[in-house]
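What you see is the complex with one protein chain gone and the rest in place.
The block that comes next holds chain A.
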Amino acid sequence: MGKSVIIIKDVTKVYQMGKESIRAVNGISLRIRQGEVCCLLGKSGSGKSTLLNLIAGLEKPTSGQIIFNKKHIERMNEDQLASFRQKYVGFVFQSYNLLPTLTALENVTLPLIFKGVPVKERNERAMEMLKAVGLEERAHHKPSEMSGGQQQRVSIARAFINQPQVVFADEPTGNLDTKTTYEMMDLITGLAKEYHQTLVIVTHDLELSEYADRIVMLMDGKIEKIEERIPSEGGMVKNEEKTTV
């Protein structure tokens, strides 16, 4: 089933809201395997987004360990996290998070700009990426001149341009209509499979989990159950693991 790229060990995240402390993530352990499409499924408040933020190093866990390629994310400082994200991680957000003043092409090249890739090379690569998401003729448009689906395509192109080991997608289709949602999911999983990249999708939408190799269901900050799926066969089958890793 491939080796684990991310190992999560007994992670908790506690938020202090006034006098109350809320356990958004409450002792989760999980392994995410190289090349799989893993879906974190859960209702609002289940802790799925918090878990994603913890894995991606956007937040620090209150306790527990998150090991990415044998490196402890929770021990990294801001600088190390920045270079970790630059090297290994791509993001797709619900609200696209494109820079409004930059064109599609420029938005896609942004990660390469921070990486210090020369202009010519990065423009070529960005153009290729835009072609892959079917937006080459919109390359010089600003986000405001594009539809939601198109904007999300740009952000997908941006997430994949640096060939990251893992792509995180937080409710990637939350703002899109049903038809576009399927297009987007086809695109995103297609790209991930093509380059043998790991994809972690956070969603509350059960239908999206159709695309996943493995569904991790979350409830109240805990893993409720994990379903292994083989998407090509369609059906929902195989062994149901318990939370132990």
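The rule is simple: a contact is a pair of C-beta atoms (placed from the backbone, for glycine too) under 8 Å apart; a residue touches a chain by one contact, two chains touch by 3 or more; residues count from 1.
Operating definition for what follows: contacts and distances are computed from a predicted model.
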Notebook entry, point to check: The chain that is not shown, which UniProt protein name from "Beta-aspartyl-peptidase", "ABC transporter permease", "2-oxoglutarate ferredoxin oxidoreductase subunit alpha" or "Aspartate carbamoyltransferase" does it carry?
Noted result: "ABC transporter permease"
Checklist line | Option touching the unshown chain, where A:L110, A:M127 or A:M219 are the choices | finding: A:L110
Next item on the list: Touching the absent chain in the whole complex: find that residue among A:E20, A:D79 or A:E137.
Entry: A:D79
Check: Touching the missing chain, which residues of chain A?
Finding: 53, 58-59, 78-79, 82-83, 85-86, 90-91, 93, 97-99, 101, 110-111, 113-116, 118, 158, 162
